[in-house]
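The other protein chains are all here in position, but one chain of the complex has been omitted.
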Amino acid sequence: MKFREYRKAVLVTLGALLTTSVAAGCSQSAEKPATSTQGSAQSAAPTQSAQPSTEKPIEISWMVPQLTEENSYGQKLIEEKYNVKIKPYLIAYADYAQKQQITLGGGEIPDVMMVLDPVSLQKFASQGLLAEVPVDTIAQNMPKYKETLDKDVKQGWYYSLYDGKNYGIPTFYPGGRFNAKAEWRTDLLKKAGIDKIPATIDEMTTAFEALKKIGVYGLSSGAPNNAWFALFKQIFPAYGTVPPQWTLKDGKVVNGAVQPEAKAALTQLANWYKKGYIDPDFVTGKEYREKFIAGKLAYYDYGGLLDLDETNASSMISLAKQTNPESKIEFAPLPQGPGGQGDWAWGAAGNIIAFGKQLEDDPEKMKKVMEIIEATDMTEQGFQELALGKQGEHWDYKDAAKMEAGGAKLLPPYDNVDKRLGIGLGDGGSFNPFTRQFAAEITDKWNTEMIEIAQKYNMPKVDLFGKPDVLPSSGKYWADLVKLKNETYISIITGAKPVSDFDVFVKQWNELGGAQLEKEANEMYTQVNKK
Amino acid sequence: MSQLLKSYKSHRALILMFLPGFLLFILFRYVPIYGILIAFKNYRILEGVWSSPWAGLENFHRLVSGPGFLKALRNTGIIAVLKYVFVFPAPIVLAILLNEVRKSWFKRTIQTVTYLPHFFSWVILASVLFTFLSTDGALNQVVKMLGFESINWVSDPNKFYGLVVLTDIWATVGWSSIIYFAALSGIDPTLYEAGIVDGASRWQQIRHITIPSLMPTIITMLLLSIGNFLNVGFDQIYNLTTAPTMEVADILDTYVLRRLLSMDYELGTAAGLFSSIVGLILVISANRLVKLYDKDQGLW
């Protein structure tokens, strides 16, 4: 369940980014995409293969979270280029975590596998299924990758950590650098007599009051999995806390859910709720987006980069205009409060690439895989070959003069993501099936426009560990704690419980394992950072 | 012994007919049953079930010692009882009511339409329910038209069990009634003809012909389902729960889910075994009760 929640959250933000890159890629091709996914791919094997090798190829079993075709173009490309023979386990992303557990549980351990979340990695490692991957080995074999991780994606190292040792290579997730957009229906604000987009909590209160008079709710909450992390996720940071993220406070690691700042935010939210500024349906999170589009709600905390694109007939703004031609939506700075401003973000670390235990005795193979990852994810050529494919066949520059700065256009029939994934290529923007996400420094160059939009009003608040439940005892306590947090927060906001119950909650939180986790969080933080 | 041999001999054709299915049944249902041992083990994947070290009752201790176990057990018990009292009879009532409809096309259409929800996941069912029941949803529009304040249907702990029971009936009544339609089709029509000749009213026909004819099927379905007493419908509850109702909606399945680390086979197996044993006790008792009442009924 936890995994699904993560993924949902990750996906939506990622989805926004992916859509943008595809958009950047295809807008010039006017033909309908061909839809057959079979046949042509096999014949379209890579032709410009690397030097022919006389050595016997190394055989690698590789568990891939993508249902590509057998012997796909992308797989052959890697095989020929690096003189390996891949025996892939092809698993659809939706089924990956479950099928991985069963396959490994049956004692079948692939050489290379993507592990989606740190909790699974810890469990696999504790069962002795994974090879230890000394950080030094990574530094030796993939120096550029390691350097980028250390520089931009430091929390990734928490994902691959078990019992003080490193068990894999964290992957990149460039989309996690950005938070979702805050959006206002400025047409409604205007109708209510507010001319300036509210920038602070106090200005929000004034605006909500005015909006209420014209029968519009100011605030709601309903991003996927509302309950666990997305609950009013742009309001709490204004008070200086991001529940339930781990964060540094006076040199100590603490959890945002139990800080006095959260109580202050809850006081404000309960007050707003009582005054009728908050849509009571925020509890189920249903129709959040629909209500914003329909003009029943003025503020939206889950905006995407393309929402204001009027050339797109079903962007948020276009849909709103179809309902009411007067509609106006604007991106806004995140609300400013006594504690600053910000919004939940996942950070730039993604998943983990791990190795089967057997590779401890086969350092050559591990080295080979590292070589492949380094060359693919860290180089321009790797990106072109495995995310985009063959120039002229799978893609081309949008503007030959500008090269990558102008973006890529995907050529039909390969402008269809299904088709692309089927032949073992990436989506054209950010990842490929085998080594997953490319480093941001590679992909950003191709998406300059979108990155510019993403950086506007960007104030991501990232958990100290990236994902809050990577601690050793998380499995034991975390889900209960999150449940307690949701119940309490929502009860306080809706007035079912008084705000003073927050103090009872803090006590319960610590008794239910919160104190233990805080201890572990501090230990883990010190341990990793003293290196 | 020789009697048994004789019995084998006289039934050899039947035994021959019986064996293929039975062996398949044993193969897939009983050969893997050693997996239950995982509940008592500290399961090491690479060592396999048999060689993994024993853990005694530690996994069960983990199961029952988490915060809220008793509450989850209580909630599960309440929902299970409510479902037996209200949801179990619903398809029987539907079958009887439809049996009273004369127009065959109407009967068939209603049958087909009522079984539709079975084909949609609870994710979808909960989603349409939440839309229908939201504060300005269709139902509350009616409520407001009648001059009342709009009512909080989905996130009020006091209404949650009602919500669970009603939506469960709504989602399953058509599908579950199919077996009773089949049973009704086994009733000899001459019984009704004789009843009419004797001047039996419709109600008397239902009471003295329809219900007794359905009884064996009802008892069988009751006994078969009581073994799953503690499985009160995870998908439904999980999808209908909102933060304010968690207190009353936390059932064993959701409780276990919260502490199921990835690959924690031990806890999952222990929880399953717990439910199974409760189920077994209930089935055995219920079967005995039924046999007290009528020797020929009962599963075995």
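So that you can tell them apart, the chains are marked A and B in the order they are listed, and the count of residues begins at 1 in each.
Criterion: a residue touches a chain if its C-beta (ideal position, glycine included) is under 8 Å from a C-beta of that chain, and two chains touch if they have at least 3 such contacts.
Here is the rule we go by: contacts and distances are computed from a predicted model.
Name of the non-displayed chain as stated in its UniProt record, restricted to "Integral membrane protein", "2-oxoglutarate ferredoxin oxidoreductase alpha subunit", "GNAT family N-acetyltransferase" or "Carbohydrate ABC transporter permease": "Carbohydrate ABC transporter permease".
For the options B:V64, B:I211 or B:L224, the residue in contact with the chain missing from this view is B:L224. In the complete complex, the hidden chain is touched by one of A:I169, A:L319 or A:I373, namely A:L319.
The omitted chain makes contact with just one of the residues B:I196, B:I211 or B:L289: B:I196.
Between the chain not shown and the residues A:Q66, A:Q341, A:T488 or A:Q508, the one that touches is A:Q66. Counting over the whole complex, chain A has residues 11-12, 14-15, 18-19, 22-23, 26-27, 29-30, 33, 35-38, 66-70, 89-95, 98-99, 102, 105-106, 287, 289-291, 293-294, 296, 306, 309, 311-315, 318-319, 322-323, 415-422, 427 touching the chain that is not drawn. Against the chain not displayed here, chain B makes contact via residues 4, 7-8, 11, 13-15, 17-18, 20-22, 24-25, 27-36, 38, 49, 94, 97-98, 100-101, 106, 108-120, 124-125, 128, 131-132, 137-138, 170, 173-174, 178-179, 181-189, 196, 201-202, 216-217, 220-221, 223-224, 227-228, 265, 268-269, 272-273, 275-276, 279-280, 283, 299-300.
As a working rule, only the chains that are shown with their structure count from here on.
In whole angstrom, the spacing between the mean C-alpha positions of chain A and chain B is 39. Contact residues of chain A toward chain B in the complex are 1, 3, 97, 101, 104-105, 107, 117, 119-120, 123-124, 127-129, 227, 279-281, 283-284, 286-287, 475-476, 479-480, 483, 486-487, 489-491, 494, 496, 512.
For chain B in complex with chain A, the residues that touch the partner chain are 44-46, 48, 66-68, 127, 130-131, 134-136, 152, 154-155, 242-244, 246-247, 250, 257-259, 261-265.
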